[in-house]
Every structure is written in structure tokens, then in C-alpha cells.
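For this view, one protein chain was removed and the others were kept in their places.
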Amino acid sequence: METSLRTDPGFWFMTALGLVLLFLGPLFWDLFQIMQITQYVVLSVYVLSLAYIWGFGGILSFGQAAFFGLGAYTFSVAAINMGETTFPFVLAFAIPAIFGAALGYFMFYGKLSDVYMGVVTMVVTLIFWKLINHTAGPEYAIGDARLGGFNGIPSVPVLNVPGDAQAWLDPGQMFQVFMAILTLLYVLLRILIASDFGRISMGIRENETRAALLGYDVRRHKVIMFALGAGIAGMAGGMWATYQTFIDPNVFSLEMSAKALIWTMAGGVGTLAGPIVAVVLLQYLSLKLGEMHILNNNFILGGIMMVLVLLVPKGGLPTLRDGIAALRVRGSVRRSGTPGKVAPDV
Amino acid sequence: MDYTIIVFLEILRAISWLVILAAGLAIIFGMMKVINFAHGEFLMLGGYITIMSHNAGVPLWISMGVLAPLVVGVFGIIVERLVIRHLYGRIIDSLLATWGLSLLMIGGVTMVFGNTVQGVSTPLGSLSIGAYQVPGYNLLLIGIAVAMMMAIWLVLRFTSAGLIARATMQNPDMAETLGVRTSWVYMATFGLGSAVTGLAGGLLAPLTGVAPSMGVNFVAQSFITVITGGASMIAGTLSAGTLLGTISQGVTFATGPVYGDAALLLAALILLRLLPQGITGRIFRKSL
Partner (left out) sequence: MSDLRPILTTEKLVMQFGGVTAVDNVDFSLREGELRCLLGPNGAGKSTFFKCLTGQLTPTSGRVRFDGQDITGWETHAIVGMGVGIKTQVPNLFDGLSAYENVRMSARRKHLRPMAKEKAEEMLEKCGIAHLARREVGLLAHGQRQLVELATVLAGEPRLVLLDEPAAGMAGDERDRLADLVLETSRRAAVVVVEHDMAFIRRIAKFTTVFNRGAIFREAMIDEIMSDRAVQEIYLGKQADVAA
């Protein structure tokens, strides 16, 4: 149902939280904490790419890692060749978005079913991963950048101030830039979702036939959304590369795609804030579990994924919200809220 | 002349290979319209069982041809009862759940056996054709692919179990009203598909060795074959296998193996743009 952005407390809370962290965080955290939190920020940008297209357009991509990896490699290769990072950062958005548009064209204009879409997006990721793994030889180089196969690309440049290639950002500044990007992205996506474009997306998610019968070009709309999601994932990939100053083919791994799905499911499909919270909690959890060296990381991820699908299909935030609502109106009959459907706010 | 035969055999091997890899997946997809995303790990499991039991003294042919399909088949039935059964009609959720299972299995096997490659040597030596050597194992693969397709066809066509399966495939609700327990049919289907995948994994073991994450190397080909084939198990798998096997082998001859998979996907995308339900969605629609 319709919610006005202006009167939505969740929106203002998340925006304020973003700004507070952006300005005050670096004052209180040590270097290690800043690095850790920057990682969460980058992965949050990544998860928004899926939370947006899945939650607000009903487009399920099993291959966000393909765009994430493409963005990471685009940024690294371009930055190494150009000796500065501003334009490469733009490319990290643009190239995956273009690729996403091309792939989306085949899938949506081919009217592929959900299963087929899932398989195709997943296979695309796999093939990138395979191809890039095979580029170890010196003949695989783009300009000055050797792709390095399974060894990856070492010494990816750190982000510099636009226009001054020597002015590198320190970790605190990098955190602030990334936090600003995340906050801005969240605000822009919320505005987009509340806009007419967003309403049409929601309409398409609800009933494609009706959307077409009202005269909206469903396929073109989906391609645009998918490409936008691809661009955002690519940008996150670029951020990841410069944050780590190193990338290898694992950016294209199936785990990376699966993580986006897990975080989105855990946070709740149909929200943006939920998946961000899920990134922080689950990354922290797997860090702690990993330190214990008992359980394998894949094992944990897979377990969480199965539990989510089988037991919490609505996701964390909506389940929590429904739980609170149920407590509040206990005794009286609940009026609205069809099961499985999630109010498109937060 | 000899070279022509070699090329022909290579293409035939590539086709057979796709057919063997995809057959189990195609059985499950054809019946249940579900893609088992843990397919690669079912292969891996078949491989591990083959090598582990062989190392424990079981003859290779027994571990490959009997133990691997048996154990993976039983495992498939367990998975169907515990997971898939709860997700009928929720196709996306079943994809997500089996993907979770895939990660779980990779992690689990890594914890138990460690992240190392183990192997056995390829049996059957080689044959010479003129100046060229052909591994006998390749011929075995071709034979098995043919036998597999024949067996599925015979079962579907001539046995009462096959009749029940076909009825359920055509119209599950109708079959249910005629007294078919579709839930059992699905369980059996999943078990059978898993067993075939287990056999494929067993056949794979001597070629590539086994490692926990080996599945990723084969799922792309399997998935592409099944979705381009469409919903008919035999006609779909055979037509897609033939088309894609030829393409990938052609590309491999031309540019080396790296681009084979990418060429497969590209061909599949173009094909799906033209035939969104796969080859058998439009052509050979009435076939099995």
C-alpha cells in the first residue's frame, strides 16, 4: 500500500543514522573497526542492488556476483591504466549496467520463466568465474593491467580525490565517502520507489498482465530496473576492489551471489533497511563463527539459506514487524496484510 | 579419414558427456519443473563415494556403477522428504533451498575430507585408430549415454511406473484423482534423478578426480543443456545435448576449452530468445 516518504519514520531514521555514522563514526572508532565497518558499508551497497530489483520489481537475480565482479575488474583495470580512480569508478557502474541491459534484453524480451531466469543469471556468474580463472598467462592483459587468472590483480589503486591523482584517501576518509554513497543510494532508491516509475515497478510485480493492459511496456521497464541493479552491484564491486586494494576471481563466485540472496531474504524481500541490517549481523556472525574454526563458511551460509527458505520465508524485518503488530493487536482480529506479501516500505 | 573419425568421435563424446551430466537433472525437471541447484554437489557426492569405496577395496566398476547411484539416490530421497516436499508450488523457493543445500554440502564435505583433490586412474587403456589413440573410456561414455536414454525411454513407454510418471507429468491433479499418490511419484522421481546423477559423478571421478567444490565445473553445462532442452526428458536432453555438444566441441577445436562454456551459454541465450520454453517447448512437443 502507498506510503508517503515524507511521513515514513523508518525512512528518516535510516537517513539520520547514515549521516550520524558518516560524521561521528570516525571520531570513535580505531583503524581496525573502521576497516571492518567499511566492509559492511560496501556489502550493503551490494545487497541494495538485489533488495531493490527483487523487492520492488519482483525480478530475482541469482547472479548479482557477475555484476559485482565485473565492476570490480572494470575498476581495477581502468584505474591501473589511467592512474586515477574517478572515471574508473564511473565505469564500474556503467559497464555492468550496460552488460545487465544486454542480458536483461535476452531474458525479458525472451519472456523467460522464473526458473529459466534463475538458471541463466546463475550460469552467467559461473562462466565469468571460469573465464577469469583462465587468464593467468601474461597474454591476458588489458593495457598495463594483467588479469592474473586465479592469482587476481594485486595493488589496485586506492581511491583518490577527483582531479588529483596523488591525493589518496586514508581509511577514515574512505569510510566517509562510502558511507555517503550508501546513504545517498538509500535515499535515491526510496525516492525512486515512491516515484511513478517505482509504482509501475510495483504494479508489474503485482500483476504483469494488468500493467501491460494499462499500456505500460513491461519488458522495457524490467530491463531498465535490471540494468540499474547491475550498475549498483558493479559500483559495489568497484568499491570492494579499492577497499581491498586487491581482487581475485572470488568476486565472481557463487557464494557472492548467494550472499546477496541470503542477506535480502534474511532482511526481508520488499524492504531496503532489512537487508542492510542483515549484512551487518550475518557478516559479524560468520566472522565470529569463522574465528572458532569449527564450521566451514559455506556450511554456515548454506545452512542459513535453507533455514530462511523453509522457516522464515518472509524475512527478518517483516517477520519482526508482523510479530510486533500481532502483539499490539492481540485479541482483536487483524484487518489487513495478506500472508507472503510485504508492505513496500522501509 | 582417420582424423575425420577422431573429430566425429570427439563430438560424439562431447554430446554423450552433456547427456550423462544432464540426464538426472532432466528427469527431475521434466517431472517436477524444479531445477536442483545442488546438482553439482550430487555429482561430487557420487564421485566421492566411488573413490572412497574403491580405496577401501571395492572393485571400481562396482563402486562406480552400483554404490554411487545407490547412495546418491537414497540421499536424494532423504532430501526430497526433508526439503523439496515442503516447497511444491514454490518454485523459486525450491531453487533457493537447493542452492543452500549445495553450499551446505560443499562446506560439509570440506570439513570431513579436507579441501584436497583425490583420484583414481582412468580404466580401459586406449584404442588406436590409424595414427591416433582414442581412450577406451570415451567409448564407454558414449555407450552409457545411449544406454541411459534407451533405458529411460523403455521405462516411460512400456512399464506401469512409466505410465504413472507420464500421467503425472501431463496433469498432476488428474493423476491424483485417478488414485496416483503424486507425492510418492515425486519422491521416486527425485530419487531416480539423484541416482542417475550419482552414476554420472562416479563416471566423472576417474577423469577429473574429486574435490569438494568440483561441482561448479559441471553445473553450467548441465543447467544449460536442461533449460535449452525444455520439459521433455529424452527429446529435450538429446536435442540440446547434440546441438550444444557440437557447438562447444567446435569452439573448443577452434579456440581451446576456455571459451567452450561461454559459447554454450551464448548459444543457449540466443536459442531461448527464439524459443522461450526450450527446444521441446515448441518442437517435438509431444515427445517424451
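Residue numbering begins at 1 within each chain, and the chains themselves are lettered A and B in the order written.
Just so we're on the same page, a residue touches a chain if its C-beta (ideal position, glycine included) is under 8 Å from a C-beta of that chain, and two chains touch if they have at least 3 such contacts.
Every value quoted in this text rests on a predicted model; they were computed, and no experiment measured them.
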Which displayed chains the unshown chain touches: A
Given A:L214, A:I294, A:V307 or A:A325, the one touching the chain that is not displayed: A:L214
Where the unshown chain meets chain A, residue by residue: 1-2, 196, 199-200, 202-203, 206-207, 209-218, 336, 338, 341
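Keep this in mind: only the chains that are shown with their structure count from here on.
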Length of the line joining the C-alpha centres of chain A and chain B, rounded to whole Å: 32
Touching residues (chain side chain B, partner chain A) in the complex: 33-35, 37, 83, 86-87, 91-93, 95-97, 99-108, 110-111, 216-217, 219-220, 223-224, 227, 258-259, 261-262, 265, 268-270, 272-274, 276-277
Chain B-touching residues of chain A, taken from the complex the two chains share: 60, 62, 103, 106, 109-116, 118-120, 122-124, 126-127, 129-131, 134, 254-255, 258, 261, 265, 295-306, 308-310, 313
